[in-house]
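Right, I'll just put the structure down here and ask away after.
Removed from the display is one protein chain of the complex; every other protein chain stays in position.
Labels for the chains are A and B, by order of writing; each one numbers its residues from 1.
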Amino acid sequence: MAMTDDAPLLVANGLTKRYGHRIGCENVDLTLYAGEVLAIVGESGSGKSTLLQMLSLQMMQTRGDISYRMRDGQMRDLTLLNEAERRLLMRTDWGYVSQDATLGLRMSVSAGGNVGERLMGLGWRHYGNIRNEALDWLDRVEIDRNRIDDAPRAFSGGMRQRLLIAKNLVTKPRLVFMDEPTGGLDVSVQARIIDFLRGLVADLDLAVIIVTHDLAVARLLSTRIMVMRDGHVIETGLTDQVLDDPHAPYTQLLVSSVLQA
Amino acid sequence: MYVAVKGGEAAIDNAHRLLDLARRGDTTVPELSVDQISQQLALGVARVMSEGSLYDRELAALAIKQARGDLIEAIFLTRAYRTTLPRFGYSIPVDTNAMRISRRISATFKDLPGGQILGPTFDYTHRLLDFSLLQSTVPDTPLLAGSGLDATPRVTDLLNRDGLIEANPIQECDDVGDLTRDPLEFPATRDLRLQSLSRADEGFLLALGYSTQRGYGRTHPFVGEIRIGQVDVELFVEDLGFAVNLGVIEMTECEMVNQFHGSAEQPPQFTRGYGLVFGQSERKAMSMALVDRSMRAQELGEELSAPAQDVEFVLSHCDNVQATGFVEHLKLPHYVDFQSELQLVRRLRGEHAAAQSPSSTAAVLNKEAAE
Partner (left out) sequence: MNSPGPKATGYNFGYLDEQTKRMIRRAILKAVAIPGYQVPFASREMPMPYGWGTGGVQVTAAVIGTEDVLKVIDQGSDDTTNAVSIRKFFVRTSGVRTTTSTADASIIQTRHRIPERPLQAGQIIVYQVPIPEPLRFLEPRETETRRMHALEEYGLMHVKLYEDIARHKTIATTYAYPVKVDGRYVMDPSPTPKFDNPKMDMSPALQLFGAGREKRIYALPPYTKVKSLDFDDHPFEVNRFTTPCGLCNATGVYLDEVILDDQGGRMFACSDTDHCETRRVDGHRGLLLGDAHGQVGGSRHGDD
């Protein structure tokens, strides 16, 4: 019953969120394929974070559908998942990397415990194996193995972000949501994280939906881009095309303001 | 040779005889009567009735006497007695509009229909020890306002007339919960929250209410009104088809008026916090109103950041009978668990020492063997 690999991974139709009469975002259609990186860009208040929250099932939409191709190949309407299925999906096949790593990490639990949590949640019951897997992931996100028993409280901002990424990727998810993942970091640290995110995405064939206000981040990481303003999608296409030859006047403004800066 | 200590039962009995003796104190000093406590320590009695959630002056006074003046112990005695009483039914809500008022003040208006009535209050007394009370005294006779005071409408009703304050958030409903008959589950509805607060420890609510004033979940409160007086308790009797009066109780009610900024849908409006307790206890009623309002933060879309806004935290820790039991249970023997911990700490310390200085491993092992 498994579908072919060219079937989409995630499909959203007519996604709308209203706060009373105010529009959070309206009528967004979106299709994401396995291994594809989609950037959602816009200024604050454009609705990009609202959209991400709905797609990652952390916020209920007012209207519209989201369906997802589960690991068994079945396309499922995500609003029909029960809570157990939804939470299992979120902690195994999905990852969520927020701007504030302290929200995703347990700050008083060791780095190893943080990375191992999802594995133990899935039933891993061999301490040595869990620890080896955690060490392996610390290597991949370039954190010194000797720090495995230290709590992230003692880590720098960049290290916390990398630990959060390891914690999310340890179950080999197919889709990772990122909300301004380099937002609070110094420029030099940002560059390093983006660099190694590119490597991970390619190595693991991850699909990513990344929300950013930073067009440079979008250009470096994404293959496709979606530009939002006032809750609406105003332009979408291949990242290079859209950024090199923006059609919508607003996109042109965004691109030129980056160039001027 | 060693023989395990026995005789717990005899020790307990004797400890209780000592307690009886200590309670009575010096027998050359006349014994307190329950009437004296009820009349002269009336505010202590009110607190025991309120937090013991049983309106009976005599029993509350008895509990205070038996507890040697320890009010939390007296509250505990009252609760333990109360729980054995059969339930005949639930009264209809008391009508505090019809309260025979002995004190009524508003901080929001200089004057208002019904007037400001100071009544018996510590307010504006100078807190100077009155050494004349070392002897028996006969107080001066106060001037009393004539009976037949005009109706005293509530300040919140006056505000409500202009839509300046939100409608009372509790609507009349049949299925008011009963904290003492069903386990409290979260999220707790406001009827259960108010029941819980009315029985809550005065000191705990005072501190929480205070914390909101200092910025931990600020609500910009004004005392709309505090009223103290007597209300009728009525029970609707199915067979008769009407309500019968069961008696009269004294209550303190506090209505706080709090700021609210409004939203896109709603014009700005004041919001309410409510306090209602047995007897005369303004501090408790005011604290209750502050905490009630703070616990409505989520409903009103306010940022949740302070302890007083956290319903589960407040309700799980506000009951002093629960709190004192669990804190004091630490003095029960715990030596079995402590033995487990001792063993582990000894072992870990041994391993630690061995790891720190490999040369002394033999010494550690020897020491362990000796244990």
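Observations on the model:
The rule we apply is simple: contacts are C-beta pairs under 8 Å (C-beta built on N, C-alpha and C of every residue); 3 or more make two chains touch, one makes a residue touch a chain.
Keep in mind the model is a prediction, meaning the values are calculated, not measured.
Within the set B:88, B:186 or B:242, the residue that contacts the chain not displayed is B:186. For the chain missing from the display, the contacting residue among A:24, A:95, A:113 or A:231 is A:113, taking the whole complex into account.
Screening B:40, B:168, B:266 or B:322 against the full complex identifies B:322 as the residue touching the chain left out. The chain not displayed touches chain A at residues 83-84, 87, 106, 109-110, 112-113, 116-122, 125-128, 130-131, 148-149. Touch with the hidden chain on the side of chain B covers residues 1-12, 76, 79-80, 82-84, 86, 180-187, 312, 316, 321-322, 324-329, 332-337, 339-344, 348, 351, 371.
Convention: only the chains that are shown with their structure count from here on.
Measuring from the averaged C-alpha position of chain A to that of chain B gives a distance of 48 Å.
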